[in-house]
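Only one protein chain is missing; all other protein chains are in place.
Naming follows writing order (A and B), and every chain is counted from residue 1.
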Amino acid sequence: MKYDNAIPIYLQVIRVIERDIVTGRLAPGDKLPSARDLALVHGINPNTAARVYRELEQSGVCFTRRGLGTFVTEDEGRIRALHEEMADDIVSRFVSEIMEIGMTREETISLLEKRIESCSKAEN
Amino acid sequence: MLESRELTKKYGSKTAVDHVSISLEPGHIYAMLGPNGSGKTTWMKMAGGLVKPTSGEILYNGAPIGINSKRDIAYMSTEPYFYNWMTAKDVGKYYQDFFADFSMERYHELLERMELTPDLKTKALSSGMMAKLKIAVTMARDARVYLLDEPLNGIDLLARDEIMRSILQSSGSDKLLLISSHLVEELETIADYAIFLKQSHLIEIVATDTLREEQGKSVADRYREIYGHGGEN
Partner (left out) sequence: MGKLLKYEFRKTMFLKLIMLVLTAVAEVLFLFAAYRKDPDSPLIGISIFLLVMIASAGITFIGLYSMLVLQRDLNTKQSYMLFMTPHSGYTIVGAKVLENGISLLLTGVFYSLLAALDIYIIFKQYVTLDDIVRMIQDMLRSMDLPTELSATTAVLIFFTLLASWLSTIVCAYLAIILSAAVLAGKRFSGVVSFILFLAITIAFGRIANLILKALPSMKIESSMLVQIGMSLVLSVILYLISGWMVDKKLSV
């Protein structure tokens, strides 16, 4: 995985895991690798890996059972909320960037519709 | 765990390390950075007990560096140092003879991962193979402290990945890893602290996360600030 070294690494790893959860690659209740294995797989400092899990636990996306490991939450509602959070994140970034280059509301919406249509066509 | 207090080393009129005070704790991976001549190698050699300080102290668990520290500290120099009559197998035996924490099994495993064989003669090794052998034998020790001086120098990309992997495998909450390297980017994700030395002085020690979160900088960015032309520090 290519990291942006100017942004906290743990945030980037969290994003990867959240994306996996939201897209279903990680199912609710799935067991996540140990912090140590996470560090090895991603090539990151073990303390960073531990922080990743701490943050995920704090936000309710994962939970830890002592002695057993860290698991994806089984709370569908939480996952849906996460999905919405992520979508909102992407959209707000898009909106601020597109407005920065001076597109109007109408232009933006028409561009979006065109793109979404060609993307779904490509998928089919 | 490993601490230097006003540590100084002079060679004649030249000062290699100038009143450097650093305190390192276990459970962390420290990247020691700075151009050639900034004092990294000399500081490490003093921690390893190979060089005696001119003034100041360097302590391991509160006691001066000596026999006890050498038992727990695995030092790897930039230069090749094995006896030239040795084969890779002999090197392993030597380490086994002198270090209780050396695992011959792990040594052979690392040799294999670095694509080296035990019958290779040290005097016939290319610089890349020698670098790999040094790392293999050092990481085959289960030491409390690892001092690695430029472990990635002269090593191909795939072997570098192997080395990073064995570095991470050797880390732990009771272990201290200090790695010096010119390849700053390679250490970005595994180091949680960066130590910057410049012209024998300590410039700063900073948590890599602090650099990112509070200043939006990578370690490489900070490196350029400190050492680049126009850098104030």
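Basically, contacts are C-beta pairs under 8 Å (C-beta built on N, C-alpha and C of every residue); 3 or more make two chains touch, one makes a residue touch a chain.
Here the structure is a predicted model, which is why all the values come from computation and not from measurement.
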Omitted chain's touching partners, listed by label: B
Options B:Arg5, B:His19, B:Lys70 or B:His182, residue touching the unrepresented chain: B:Lys70
Identified contact with the non-displayed chain, of B:Val51, B:Ala88, B:Leu110 or B:Leu211: B:Val51
Subunit B residues that touch the omitted chain in the full complex: 11, 45, 48-52, 66-68, 70-71, 75, 77, 79-85, 94, 97-99
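FYI, only the chains that are shown with their structure count from here on.
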Averaged-CA centre spacing for the pair subunit B and subunit A, given as whole angstrom: 35
Complex interface listing, subunit A residues touching subunit B: 3-10, 39-40, 42-48
Residue ranges of subunit B in contact with subunit A within the complex: 27-29, 161, 164-165, 168-169, 171-172, 185, 188-192, 208-209, 212-213, 216-221
